[in-house]
Structure formats: structure tokens, C-alpha cells
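For reference, the structure discussed in these notes is given below.
Note that this complex is displayed minus one protein chain, with the remaining chains in position.
Letters A, B, C and D name the chains as they come in the text, with residue numbers starting at 1 for each one.
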């Protein structure tokens, strides 16, 4: 249960002074890995950094610098970065606490953003989320991830090969590109969920079972979880658009509007999925009660036809001494005829009632 | 499933740099077809254009020019237009990506709008949507459609024959007329859905079946889909009304208010339809359980009457040596009388309970 | 289905240029009837007008003039009025299209309002609606109705007999009075629906049947329809209150606030009715399942008591040669005793389970 | 049905000119009773007034005057007060029409408020409402009630004995005190309803019956009614807080905030009650279907065990001449053993299925 996990993590910290750096969350990677990309329109420089201090000189350079940290358990590293790049202690605390809600905060010298990067787990058809924190400063972007592996590979590619306009733009455009990659990735997740819904609908019609309800239920929870990750994103991008911070340049504005549109599209799709999934429960319940109805009808028809006939047979099975019908030559034949007549009348009645 | 289709298309592009021109969507037409109408109060000129460059001189003319492109797969054509008419790269990207949400964006030199043109498919009673992008510039409107065939024929007619005031007005009035045609078309769609609802209601009362639920469900989805297309339209027209762009003249304002009213009417009707369709599910479920009730009552009445009688017949079918009743002269008659008495009492009881 | 009717009408016009005058709606009256009332504090003049041109001189007079047109199919008449009173073409279009949403629009020289006048049809317990359009100008009010017959008789009476303050006030007060009459009439409609709900509730408790659900459903639809007519009215009156038009004088303001309060009261009542009607469906469904439960219990009790007894009778009805019990002197009596014992034990068991 | 009553009353007036004084509502008291309390910090004067004119001199005095009128059917009295205290005709109309929604209106010279005073009827566990209208003027408060008897006794006491700060404050504090008394009384009503909910819950668990649903339903309606009375109160007090009228002094402001908090608490509690009551319906329905399940299981177990056994007995009850088993020495014993075996196997099967 993804929800619970998040809460458990948080409670581990209850009562500590704010700004205390404690890593809250699973340790998803063994050692911290720092990569650095520095570029301007002409040059690009890329590499894995051994010691965090190697990144510091880039802060003052006019080129755009992207420092990416995979793994959050080295508090010392985070602290050094925080000190050198003059980050507010609450930023550091939020980076380490992986149970954050997506948000955007304006600390004069930098903009701090928290996002959720999603991953579809094929084994149990569930969605996993990883927290990505972005710090946008004058000429740099620092990104923090819980583990190695992300959705930014194509961004790196574009920087390396100067595809698109990324190399010509400032650091805010880089931050936008990272957000855009995360949002674009949501469409992949939704596609998978869409497939799941489709296959479940077919199953629902073909062979509804108790298992189906549980699957609908788990899908519902998946969507609740997704919604919780995406809704705040809308606000995040909105506040980026409305910010008066000088870190966001005018030329980036239409791109933010574009990613905002995508976010709304994601939200719309999630809401539609929710509507569909609730609709599926209705279908399921009605098909269950339809089935029951069909079963009941068969029982009723068989029972109501044979119960009276059996009764008649019972009558002539009695051992009374004086039962004149028993002696009749055509008694047996007559009784059989009466029985057939009763059965036929009943069948006609049922047909009229549209039970047959 | 229209929803899924949209998502699949989108994901094909995840990770590419923004502004990259890739056609996302089905290729609905074989070759791109460009038509041009140029008019002022006195003259009108119309024709199919072979090479896109032929349209370019019209940009500078004071007459109103309407360039219509059917088919989006020729990226080269789109790019040329974009270059000549100075469109922002994101506009071009949005034109090509047919999974857009209806929206209106103000790029100083032009207004960009995305709309959904709907078509009712008679074969499977479903609604298909085609994306129409409009670019409104100083003296021109460029419209992009996915395929040949649209709801604008009467607009063309009006221009040709100078019906109404279209020839006297500026380009913004032309844009309004196109939007109005699309919205008016929604009423046709709603009319068809209204008919479907009506016929389904009759069927629901006449012969509710498992199929009905599935039809209700598919209608529900159709309405979810429609709603997703129409709701954003409201915002679109609203932002057109509120825009400070000089491209929208004062004399067009009451017309925008008019089409805004129509949009709200469409939304109102969709919401009413949704209410009705949910109501239908309630009727269905209650009529199912009513039917079941009726079936159960018949079973109960037949069973409760005959079970005790059969038991009595069973008693006198036993082969005990010493059963004095069997020897009585009127034993058989008495037993039959007792049985009739029991049946009558039960029938009276059931009548009182209002089961008959 | 009131909803559908409205849509069908609208679609007839799809594609025509805006401002084209086509009467959309049923022709509810045979010929157009124009009546005129002109008054000031001292005098009042009233009459049926043969030719629409007779009304025109009143436009310039300082007295308040109320022109009422019953019947919308004479487009020529409407056009003449439009021309003389300088009405915007969209006003004329909206007057003729009887599928409008209630609204208020400010066209500098006049205020244009669309309202729905309701009528309760006793035959099929449904609510019919007629569109009333009001044009409020400097010294005149023009009202357009679909047919002869309205809720304004008492207003005319008040003008004739100088009841209340109507003769002392300007044209805006007349317009307010007409709106107030329409809203007051809604209370009569709600009263009728309230009675219907009450009688349905009694029926629901006394004898719930399949018909009841259908009646609940139709009531629900009636309320959906009513809501659609009344909700926009709130906005209408609100925008009248907030208008900066000089046509609304300060002394009318408290009266508008009063009619606004009434509208909210109508909306409140409709919402309460909706709540009640949904509640009724719940009662219905639970009483159905209660009934079913009762039926099932009877079946179960009868069946579970007699099935084992019949089995025992069956045993001693077998024709085996060596069945010692059959030879016993008191075998028959013993078996009867055993049967009675079993029945009594079962009855006690059922009583404990509270099934009896 | 409290709702209906209100509407019927209103419709009696439809069509009359606004400001016409007609008493709409039940005549709840035989003759009108006017009481007057006049006080300042030093003195207090109290008495029943025979003729309404006796109150008039107090209008000009600097002391605070509270005139209370019980009974609304003497239109003459109301008119005299209206004339002397310069009340707008719409105020008088609203006072007489007891179907008002709670509201606050600012008529420069005075503030007019309508409230609902509730009373819990112990006989049928329903809530009755009485309209209280308050007029707050420069140095006076006039209150109008439908009948003798109210929740203001403690306010009078406080004035008489100079408890709290009431004698030191202006007329607006008196008005606040009256509103506060009415709101405090709501808590008593809610307490009673809370008790009802509690006892119903116990009944629901102990012995759910058809009656319970009807009680839940009537409780639901009671809460709908309550909600309609309390929601507008929030707006009322809010507009009192925000008013720019000089009649509300600064020192009263924190008290208004206090009563506003209470109102929100009342609303919160009503909403929680609504949630609880809907929850109860769910419990009820599920316990009904649980019961049915239990009944069905017993039937199924008895029937499925005995039906095959009876069939076997039936076989050996056949009268065929050549049935070798019948002649066997241990045939009867064998058949009995087979029957016991079948019954035991079935019982084991049911236990496994957890039906036992």
C-alpha cells in the first residue's frame, strides 16, 4: 500500500526540530552518484564527479551547469551542496524527506521544486514513484533523485548533440525540460493503465468473477495514488508561470504553458479513467445480479412444473383401500394426460411472463 | 476506446525536444489538400492551391484570406507555413499533435486555437472527433484539419454569395464563424444521442437485458468523451472574449457572447444527459430486482402450497402394516378434503400478504 | 422529453449565418397578437394593435409603453420592431429561437432578457415551458411570448387600477414586475410538485410497485428540467443588479434584491426536492429487498420443515421385503411422533433465529 | 412536511404587487402582544404595551429600546410601526411573509435581518421553525415573532439584572445577543438529533426493520430542513461583519466573529450528521442482505441434503415387479447406510465451503 508506506516514513521524524537532516525513505541505491553537465551554445562538458567539491567552481561560471545526485542517504554530501549553493535548511530537509507533495517554492536566490517520477512495475501492474527535487539557481540546476535510473536520458542526449534549442537557452529552460520529461513519462504510465482497463473490461464481459472486483479495487487505488501525485503538479507549474522571480525568463513562458496543458491533459485522463472504473463496478454488479436472476429462473421453472406433478403422483401412491381411480382401466393413462396438460399450461404461462 | 487512442499517440513522442515536428495521430487522408478563399466586401477569390508558396502573397494584402489545410502528415508544408506566417514552434507542434485539449493561446502576432470537430458514426453509434486548429492573424485565418470533409461548407457558401454580414467583417469574424459552425454541429450530435437515450429508455421498460447495461455503459463513456471535448471550449471562448489582443474587434464581441451561450447550452445538455443515463441504471437495477421478486413469489407460492400436500400424500404412501386410516371407507375422500382445505387457507394467507 | 425537443429545434438552424431570422420552435398560436399599454401616473391607454407600425410613435413619448407580442412566427413583424427600436440582429435571433437559456444581455441602448414561463400540465403531471423575451429600453418594455395566455394578467390589472406603485415608476420597474410575476409563478409549480412528491411517498409506503420507480424517475427528470430553467435566472437577476446601465434606476434596486431572494428560495426548494426524490429511491429499493426477504423466509421455513418429514415418509414408502419397522404394532404412531418432534424442534430453532 | 407548508403559503400571494401587506403563514397566536424594554447603563424600564403608539416616543431617546411584537396578523400595527420608524415597504412585506430565507439587508437607516428560531417537538421528534425578524436602528431594535414564547428570556434577564456588559453597549450589541441566543439554541436541537441518531444506531444493530429505513429517511429530511435554515445564516452574519453601516460599532465586531464561529460549528455538525445517516443506510442494507444470505444457506443445506435422499427413497418406492434389491435380506440396511454416507459427505463439503 503505497500510501501507508509514505506515512510510516514520515512519522519516523515526528518531533525533531525542523531543518534537521534525516533521510526519510528507503535506501534505494548503494552509494551516491554525482554527475555533472556543463554547457553553453559552443561547448559541453560532462562527467561523473567523485567528490562533491569538484562541482563548486561551476557555480560562478556563466555556463549552464546541471548537477545530478542519485541517492539521498549521504547527508554529508547534501549538506556540503546546501552550504556552497546557499540553500535554505528547509530545502535540504525536503530533499531528504521523500514523502513530499509536489510543490514549488520561491526562495529569492533559487526556486525549489519537488516532483514525482513514476515507474510502471510490470510484475504486479502497480505504479512506483520516486521523488525528484530540483533547485533552479542563477546558472545552475541541481537535481536530486532517490536512485540511479531516470527519464532524463533524452535530455542529456539533446544537450550532447545540441538538438532543439536547449543549448541556446538559460538554466530555466533546462529545468523546464526536466519537468517536461517527467510529465511526458506520465503519458506512458497512463497508456499502460489504459491497456489494463481495456483488458479488464473484456474480462468483465467474458467471465466476471470475484477476482475482477479486487482488480477493479486495486486499479481504483492506483488511480487515487496517481491523482495525488499529479494534482499538485498543476499548482506547481502554475506558480512557476506566475512567479515574479527573475530566474524564469520570458522566452521560457510559452514552454511552461505547454507543459501546463499536458498536465491538465493527464489530470483529465485520470478523471476519465476513474469514471470508467466506477462504471465497471456497476456493470459487474448488474451482471452478477443478472446471472443470479437466470439461475433463479431455471430453478423456479423446473420446480414449479414438477412440484405439482410430483404431488399428483404422490396421491396415487397412497395405500388407501378404497381409491376407485386405481381400479379404472384407463386411470393411469388419464393421470399421465392430466400431468402433461398441467406442464403445458405452465410452460405457456411462463412464456407469456417472458421467463423463457 | 477513444481515450486510449489519444494517449498512445502522445506517448510516441515522449522525450523529444519541445517544438520537434512529428505528426502524432492517424494519417486520415492520403495527400495534403490546401484551399484558399480571399475576399473583401466587393470580391471573392477561391481555389485549390497546388504549392503552399502560392498562399504567401496573400499575407500582406488587406483582404481577408482563409487558408485551409486538410491533412497533417506533410511536415514540410506545415513548416513552410510556420516560417512564412511567423508562427511559434509550439504552435506547429500543437497542430501536428492531434491529442490536444481545446484551448486558446495568445502569441502577440496571432491567436492560436485548437478545437474538436465531432462526427457521429451511424454504424456503431459512436462519436468520432477530429482536431481543427485555427490561427487568426492580422488579415488571415489558417485552419488545419486532419482530413478532407468538414462542417464549414455553409460558411464557404455564405462567403461566395455574400450572405449575412461575413463579407463586410474582418478576419476575427471569420474565425468566429468557424467556431460557431463547430459548436452548432455539436447540437446535431446531441440530438442523435438524445434519440439514442430515448430509444434505450423504451427498451429498458419493454425488455431490460444484460445488453442494456452495456449500452448504458457505452453511452456513459460517449458522454465522458464529449464532455472532455466541450468543457475546455468554454474557457477557450471565454479567453477570446477577455483577450486584450487587437485581433478581436469590438463588433465581434456580441457574436462571441452568443457562441459562448451556445457552448453553455451544450454543456448543460450533456450534464442533463449524464443525469438521465445514471437514472436509467437505477431503473434497470430496480426492474431487475423486481423481476427477481416476481419469480421468487411464484416459486414460493407453488412450493409452499404443494410441499405440505405432498408430505401428506407421502404419509399415506407408507407401507406400515397397522395404519387404521387406510382401512376407512372415506379415508381417501377425507384426505383429499384436508388437502384442499390446506391449499385454500394458504391462498387466503398469501392474498392477505399481498403476494397475489 | 422536453430536453430533446429543445435540441431538435436548434439543430434545424445549424450552419445558417448568425442573425438570420428563422423561427425555431413549435408554432403555438395561429396568428400574432400585439397588445399595447401606455401609462404614466395620470393616464393609462390600452388596446390590441392591428398593425405593428401603430406602436412606433410611442417610442419617443415620455410615458411608459409596454408592447406585448404573442406568437413568434411572423418574422416580418419582429423585423419591423427590431428596425424601429434599433435592436441588435442577435436579439431578434434569440427572440425567435425558443431554445434559449435564461440570460440578460446589455446592449447599451437596451437590456435584453430571456426567461422561461412555466405551466403545469395536469393531464400528465409534467411541466411545460414557454420562452418570454423582454427588451427594456428608455421608456418602453417589449415582451415576446410564444402563445397567447400568460401570468401577467395581474400586472395589467395593477396598471389599469393604479394598484401599488407601478404607475409612479419607470419602465425598469415594469420589467421587474414581469420578472417577479414569472418567478412567483414558479412557487405554484413547486407547490404542485410538492404535492406529487407527498402522494408518491404515501404510495411508496402503502404499495411500492414497478410503476413507482418510473414515476420517481420522471419526477427526477422534471426536476432536472426545472433546475435548468431556474439556475440561470439567478445569474440573470444578479447581472441586472450589478449592471451599470442607466436603464435600471436606484429605486428599483431593493425590488431586484427581493426577486433575487425569491429565485434563491426556488433553487433551494428544487434542491431539497431532488434530495427527497433520491431518498425515495433508497426507500423503494430497501422495501423491495425487505419484501423479498419476507417471501424467502416463508419459503425457507415451509421447505426446511417439510423436506425432512417427506423424506421420512419416503423411507417407509419403500417396498423392501425386510423392513422390520413396518411390522411393528406402533410403528406408524412412532413415526408420526418423530415427525412432530422434528417439526417442533425446527420451529423453536427458527424462533430463536428471529425468523418467526 | 415542513417544506411544502412553506411553499403553499407563498403561492397564496403570487401576483400581488410587491410591498402589499398580507400575512402569509399560520395564525399562531390569538392577539398581538407588544413588549418594550428601554435601558441604559443606569436605568431599565420594561412593560407590555397596549397601543403601539406608546412605543413611538422611545425612538428619539438616547437609551436603547427593544420593542418585541409577538403575532403578525395585525397588519395595522405593523403598518403603524413601519410608518413611524420609516421602514421600507419591502421590510414590512418580508416580516409578514413567514416563508423567508434567513438574510440580512442594509437599508441605510436600518439593518433588517430574518432568522429562523427552531423548536424541537418531542411528540413526533420533528423540528418546528418560527421566523424572527429583527430591525436594528440607531437606538432601537424591533423584533417580530410569529407567536408568544421564545429563546430570549435569558437576554431579558441579563438586561434586568445588568449581567455581563449588555447594559453598557449600544443597540447593535442587543441585536447580536438576540442572534446569539438563536444560534445557541441550535446546539440544543442538534443535541436532540444526536440522541436520536445514537438510539437509531443501536436499534439498527439490534433489530433492523422496515420501520428503521423510514426513520432514517425522516431524519434525513429533518437534516435537509435544518440545513436550509442554517446555511444562509452564515452569509447573514458574514454580511453583518462586512457591512459598512455605521450601525455596527467596532466593539461588537469580535462578538460577531464569535457567533460566526458557532454557526460554522452548527453547519459542520449538520454535515457530519448527514454523513452518519447515509452511513446508516449502508449498514442497514448490508445487514438485510446478510440476513437473507443466512436464510438462503439454511434452505440450501437442508434442501441439498434431503433432495437426493428423498429421490433414493422414491426409487425403492416404485412398484416394479422385478426389482432385485427389494428382495435382498440387507437391502433396507444398505440403502440407509448409503443415505447416511451421502449426508455426511455433503456436510463435509459444506463445512469446507464455510457455509456451516
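One rule holds for everything that comes next: a contact is a pair of C-beta atoms (placed from the backbone, for glycine too) under 8 Å apart; a residue touches a chain by one contact, two chains touch by 3 or more.
Nothing here was measured: the structure is a model prediction, and the numbers come from that model.
Taking every chain of the complex into account, the omitted one touches A, D. Screening D:47, D:279 or D:333 against the full complex identifies D:279 as the residue touching the chain left out. Along chain A, the points of touch with the absent chain fall at residues 1, 3-4, 6-8, 10-11, 13-20, 88, 90, 93-94, 99-101, 103, 105, 107, 207, 210, 213-214, 217, 220-221, 224-225, 228, 281, 284-285, 288-289, 291-292, 294-296, 298-299, 302-303, 306-307, 309-310, 313-314, 316-319, 323, 325-332, 335-336.
Touch with the hidden chain on the side of chain D covers residues 151, 153-154, 158, 163-166, 177, 180-181, 184-185, 187-188, 190-191, 194-195, 198, 205, 254-255, 257-258, 261, 264-265, 268-269, 272-273, 275-276, 279, 282-283, 285-287, 289-290, 292-293, 296-297, 299-300, 303-304, 307-308, 310-311, 314-315, 317-323, 353-355.
In the analysis below, only the chains that are shown with their structure count from here on.
Touching chain B and chain C at once is no chain at all. Chain B and chain D carry the same sequence, and matching their CA atoms takes a turn of 145 degrees, rounded to a multiple of 5.
For the pair chain C and chain D, the fraction of shared interface numbers is less than half, so the two copies use mostly different residues to meet. Residues of chain B found to touch two or more other chains are 289, 292, 296, 299, 303, 307, 310, 314, 317-319, 323.
Chain pairs that touch one another: A-B, B-C, C-D.
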